[in-house]
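Structure incoming, see below.
For this depiction, one protein chain was excluded, whereas all remaining protein chains were kept in their positions.
Read from first to last, the chains carry the letters A, B and C; within each, the first residue is number 1.
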Amino acid sequence: MPRPCDKFDWPLEWPRRNLLASVGPEPHRLEATEGTGVKLQIVLTNLAHYTAPLRRFGASSLGRMFVLAIGLAAMTAFTVSDLQKSADFWLSACLWCCLAYFAVEGYVRAQAALQAGKARNYLLSASGIVDLVAIFPVPIALACGVAQPTAWLWASLWVLKLAQNSPGFAQLARVFVLEARPLASVLVLFLIVLFLASAAMHVIEREGQPVAFGSLPAALWWAVVTLTTTGYGDEVPQTALGRLLGSVVMICGIATFGLWTGILATGFAAESRRRNFIETWDLVSKVPFFQTLDPTSITEITHMLRRVEIPERVAVIRRGRVGDCMYFIAAGEVEVDVEPSPVRLGVGAFFGELALLGDSVRTANVATTKPSTLLILDLADFRKLMAHHSELARVIDAEGKRRLGENLRRRETGARGDAVAS
Amino acid sequence: MPRPCDKFDWPLEWPRRNLLASVGPEPHRLEATEGTGVKLQIVLTNLAHYTAPLRRFGASSLGRMFVLAIGLAAMTAFTVSDLQKSADFWLSACLWCCLAYFAVEGYVRAQAALQAGKARNYLLSASGIVDLVAIFPVPIALACGVAQPTAWLWASLWVLKLAQNSPGFAQLARVFVLEARPLASVLVLFLIVLFLASAAMHVIEREGQPVAFGSLPAALWWAVVTLTTTGYGDEVPQTALGRLLGSVVMICGIATFGLWTGILATGFAAESRRRNFIETWDLVSKVPFFQTLDPTSITEITHMLRRVEIPERVAVIRRGRVGDCMYFIAAGEVEVDVEPSPVRLGVGAFFGELALLGDSVRTANVATTKPSTLLILDLADFRKLMAHHSELARVIDAEGKRRLGENLRRRETGARGDAVAS
Amino acid sequence: MPRPCDKFDWPLEWPRRNLLASVGPEPHRLEATEGTGVKLQIVLTNLAHYTAPLRRFGASSLGRMFVLAIGLAAMTAFTVSDLQKSADFWLSACLWCCLAYFAVEGYVRAQAALQAGKARNYLLSASGIVDLVAIFPVPIALACGVAQPTAWLWASLWVLKLAQNSPGFAQLARVFVLEARPLASVLVLFLIVLFLASAAMHVIEREGQPVAFGSLPAALWWAVVTLTTTGYGDEVPQTALGRLLGSVVMICGIATFGLWTGILATGFAAESRRRNFIETWDLVSKVPFFQTLDPTSITEITHMLRRVEIPERVAVIRRGRVGDCMYFIAAGEVEVDVEPSPVRLGVGAFFGELALLGDSVRTANVATTKPSTLLILDLADFRKLMAHHSELARVIDAEGKRRLGENLRRRETGARGDAVAS
Partner (left out) sequence: MPRPCDKFDWPLEWPRRNLLASVGPEPHRLEATEGTGVKLQIVLTNLAHYTAPLRRFGASSLGRMFVLAIGLAAMTAFTVSDLQKSADFWLSACLWCCLAYFAVEGYVRAQAALQAGKARNYLLSASGIVDLVAIFPVPIALACGVAQPTAWLWASLWVLKLAQNSPGFAQLARVFVLEARPLASVLVLFLIVLFLASAAMHVIEREGQPVAFGSLPAALWWAVVTLTTTGYGDEVPQTALGRLLGSVVMICGIATFGLWTGILATGFAAESRRRNFIETWDLVSKVPFFQTLDPTSITEITHMLRRVEIPERVAVIRRGRVGDCMYFIAAGEVEVDVEPSPVRLGVGAFFGELALLGDSVRTANVATTKPSTLLILDLADFRKLMAHHSELARVIDAEGKRRLGENLRRRETGARGDAVAS
């Protein structure tokens, strides 16, 4: 029986495979014989399926993102005078709908906070402030008599909704905080070059180009545009000396920028290691398989594992594909599609080890039956683990051989031709 | 009793929390019943509170930075002829005041150096030179008869005051020194591409555009603007061959720049590791808690700890927040806000371990009572430490259990409702 | 006897040597006395020789790349109206030939897939889709009556052929997938700055420049051009406030970009380590020399080795050169050019260790006789290996001494002057 979710690859596996194959046929076939209610349910399930990978990227709800996109597009279109005249009603309607949506969303959240007695916390939290600036500025501006398109410009604050509830920002902010001292030094360096270069350029070029370099603010504008290597070209030095100074400023710009990037790269590498360890640790210590290990080994293994959250009914492994990782189940449940009847594996079990021990081809389909948290062990780390922890190696090897034997026995006994070829 | 400084989070903790909450209510409430002297003192203390995080960023004194900003702004405004005419007096007054301020500052420093018999050292030090170029050029220029706005342009050197006493620059300079050889190679590569490209472009384009590419200096200007990817657009190749060459130059520019950034990133990562070790080592070896360890373990632990300087009366931990680090006191003192009476912890003590051992919620407020130096141990490193050093794990665990027991006993005996909820 | 392939250095060795020397004389001399068939064979062998390093860079077949280059060039020329008029026939012929070539290629591949019963797999694979979009759009467009040059624009899709069968893309894609979360956060940050900056700029500048900033889409265009530091200069803020905002946007652009680069650098470093381990592991475990080691040591050694594929008859080591690596033969065979007769080394043997043990000058020429896979051990890692694995050190040392002894004995006995000096 071909399982519907087989066609849907988990994003971690598709880079090496063809992307197209993974979005081909739908996860559930709509059979004409079924009732409308069932049909609708299947459509919704399919939609949830297809958007599962999207949801990982911080967009907590696709609906919200859709409203947001519509709202921002309408707001943008509203400032174009032609569109504003021809489609005034529709754009206004769109904008008011979006505003209503955000107002309801904010109200629900505020209500929940009030009931939990945390109203003040909510108002002062990032989420609360985003809700406030999304809802109130436009009505207030309209009430104060600001003209239509201008008042709706406040709706550009809706873009902050993108960042609401996104954990990734905390991580980026942490990099900036940890590396605050060197980054501040680079900014000071930037300011010093900026001021000295623009003062010198002002002196050099003010006679030839009194408009572009006649005052220090104008020269500062040139310096910023040049030092960031933006280079609009609205103010360009003309004298030989000015051009020499300009060259130095450009090279300083690149040097400063390189330093800045280097600092952020260093900070991000450290933060990334730290976050991964923390995310994985709790899960590792809960997997029974690892509980025989001493704390030192657990620390070591934690560095090797990568955590992924997988929604319900998503294929993790597809038969016949080349595999380069194995999985431990930290939460949830998966179903292994073996003959004659599928086997379910629960928390603490592992799968996918056969491809690592043998000839690297997956021998069965594995799909989640519940939303699951898996720990991924890459081939490289798998081999290191096998090398350093002989007891784990023995357990995995024994289980692998047992499963292989079972597979063979099943294939021999259940020698009926199966149509699954894919 | 709600402690005033509770509302003030240490910058290391706020990225994950709401920024706004941390600057809401003032640290000390101004009570109307108190005298003016006391009021003034409170205002000053509050100001010191709020600017504490700012002071970390190399701005050794907020007042100085303010004077500097005023001075640079006035100098900039002075070069705009309209402003100069309308506000000549005020701008001049501003500039003279700033100059006076820097003169006094320089005088104080010189005096101190003279008394210590190190006048020559001071004059030749970076700090002394910055003082000199901040004070003397403007009066000398005015004395030499240079016109007003031009003479004051020398005040742009005041921007160097930003770098005075900033330790971050030494670090950046060290990166450049350590990686001097590869960086010099990249610069040579840059020069080679520059010269060859501009000579070729001069030959290709000089007939079509005799002004823009008619001489090698003009072509060199084009090459610098292109190779740094600034791209003013004042000189653009028009022929097919010229555009092909231009494309190659742009791609070379990106390649060179990438190499440059890569070198700086590598150098900065090494320097960052080194600095952190040196900053932390002395403190670690002084904490009694670590003195039972052998040198190898101390080296290892030093790599895990991060040092922070925290001013007086700043909340380090707030009850109810989620915690992901513990603290060792290397210098200073903190007060733990437990019932019935606060407990003070001195040098060598640790706190915040309960959240790491248990359910990650802070169980008490902790605030500094003196300017303190704390060593921060992240959750990830805490777990590695626990895994590798069983004796430390035992001590921390025992202390954690003792404190937890005390907390419970206190809550049972002192069963009066406390109003502190926040 | 001077061996022809001596003159041809393996790319891994040439950075330190002169590039020119390595492409000087041809690998096989064409002797006039030989027949035409032999001559042709020699020419082809030589061509294969010279293009061997090229083939490593993902260009699986030089012929294909040549057809592709011709096709893209013809397509590009076809859009220039002058060329189109003057060389219509030749360009059309060129394009049709290329199309025919790709059609044949696609047909062969489809045929192979059909025979293997994997037609559907092929059609949905990246390779199949590239074949489809390379072959069909142009004929379909022409059939639909689209004018000549416009229809041939679809031939720009041929550029995708460059990526067909290239393993490097999987690696780059993996970096993006692994770091998807932080990269998405950076993109969101980018969008937030974009929208807020353009709304503000629209308000600030719309009165002065109604065309450039009169609508939000126009202001968004400015914001994108500025935030990416492209800086066309077609829309430039003119007011003081606008320029201040513009400066902030430029600096935000650099900060965002630095973060982006830092994330990719971190991700790439991790992915690079992982890939190298996986590529090397299988080979290492098959080399007999390493089979005495325990798994932990094999893991360690795997990290030190780098795999290279070398075509037949290519010189790996040249006598008299300075060497800084040794080689293990994982597959294939090499011939060591020692007197009196060359020695052949097979799978599991090693060579090049003499230069690392002694005075770093290669004592013999070594060339592959079959396509071989070698594992390279750098000098730095060689010394670490010697330090940590005394048994390996003993084996390599003994073998080195034996060979050195043999070399000396040979030189003494076979004391005839050999003319090979090069």
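By our rule, a residue touches a chain if its C-beta (ideal position, glycine included) is under 8 Å from a C-beta of that chain, and two chains touch if they have at least 3 such contacts.
Remember, it's a predicted structure, so these values are computed and weren't measured experimentally.
Engineer: Of the chains you can see, which ones touch the chain that is left out?
Structural biologist: By the stated touch criterion, the chain not on view contacts A, B, C.
Engineer: With the full complex in mind, choose from C:Trp96, C:Phe136 or C:Tyr232 the residue touching the hidden chain.
Structural biologist: Once the missing chain is taken into account, the touching residue is C:Tyr232.
Engineer: Would you indicate which residue among B:Ile140, B:Ala240 or B:Val322 is in contact with the undisplayed chain?
Structural biologist: Of the listed residues, the one touching the omitted chain is B:Ala240.
Engineer: Out of C:Tyr101, C:Phe268 or C:Phe289, which is the one that touches the chain we can't see?
Structural biologist: With C:Tyr101, C:Phe268 or C:Phe289 as choices, the missing chain is touched by C:Phe268.
Engineer: Of the listed residues B:Ala93, B:Ala112, B:Ile140 or B:Val177, which contacts the missing chain in the full complex?
Structural biologist: Missing-chain contact among the listed residues: B:Val177.
Engineer: By the contact definition given up top, give the residues of chain C that touch the hidden chain.
Structural biologist: Residues 11-12, 15-16, 18-21, 24, 56-58, 72, 75-76, 78-81, 150, 153, 156-157, 159-160, 162-163, 166, 168-169, 171-172, 175, 190, 217, 221, 224-225, 228-234, 257, 260-261, 263-269, 272, 324, 378-380, 383-384, 386-388, 390, 393, 421 of chain C touch the chain that is not shown.
Engineer: Mind listing the chain A residues that contact the chain we can't see here?
Structural biologist: Contacting residues on chain A, toward the hidden partner: 229-233, 261-262, 265.
Engineer: Tell me, which residues in chain B touch the chain that this view leaves out?
Structural biologist: These residues of chain B touch the chain that is not shown: 117, 121, 124-126, 129, 170, 173-174, 177, 180-182, 184-186, 188-189, 191-192, 194-196, 198-199, 202-203, 214-217, 220, 226, 229-233, 236, 240, 243, 246-247, 250-251, 253-255, 257-259, 261-263, 265-266, 269, 273-274, 277-278, 281, 294-296, 298-299, 302.
Please note the rule applied: only the chains that are shown with their structure count from here on.
Engineer: Indicate whether more than half of the residue numbers at the chain B-chain C interface occur in both copies; give same if so and different if not.
Structural biologist: Same, since most residue numbers here occur in both copies.
Engineer: As a multiple of 5 degrees, what angle does the CA superposition of chain A onto its copy chain C give?
Structural biologist: 90
Engineer: When the contact pairs of A-B are compared by residue number, which of A-C or B-C has over half in common?
Structural biologist: Interface equivalent to A-B, from the options A-C or B-C: A-C.
Engineer: Taking each chain's centre as the mean position of its Cα atoms, how many Å separate chain A from chain C?
Structural biologist: That gives a centre separation of 29 Å.
Engineer: Take the average of all CA coordinates in chain B, do the same for chain C, and state the distance between these two points in whole angstrom.
Structural biologist: 41
Engineer: Counting only residues that touch at least 2 other chains, which ones in chain A make the list?
Structural biologist: Answer for chain A, listing residues that touch two or more other chains: 217, 229-233, 257, 261, 263, 265-266, 269.
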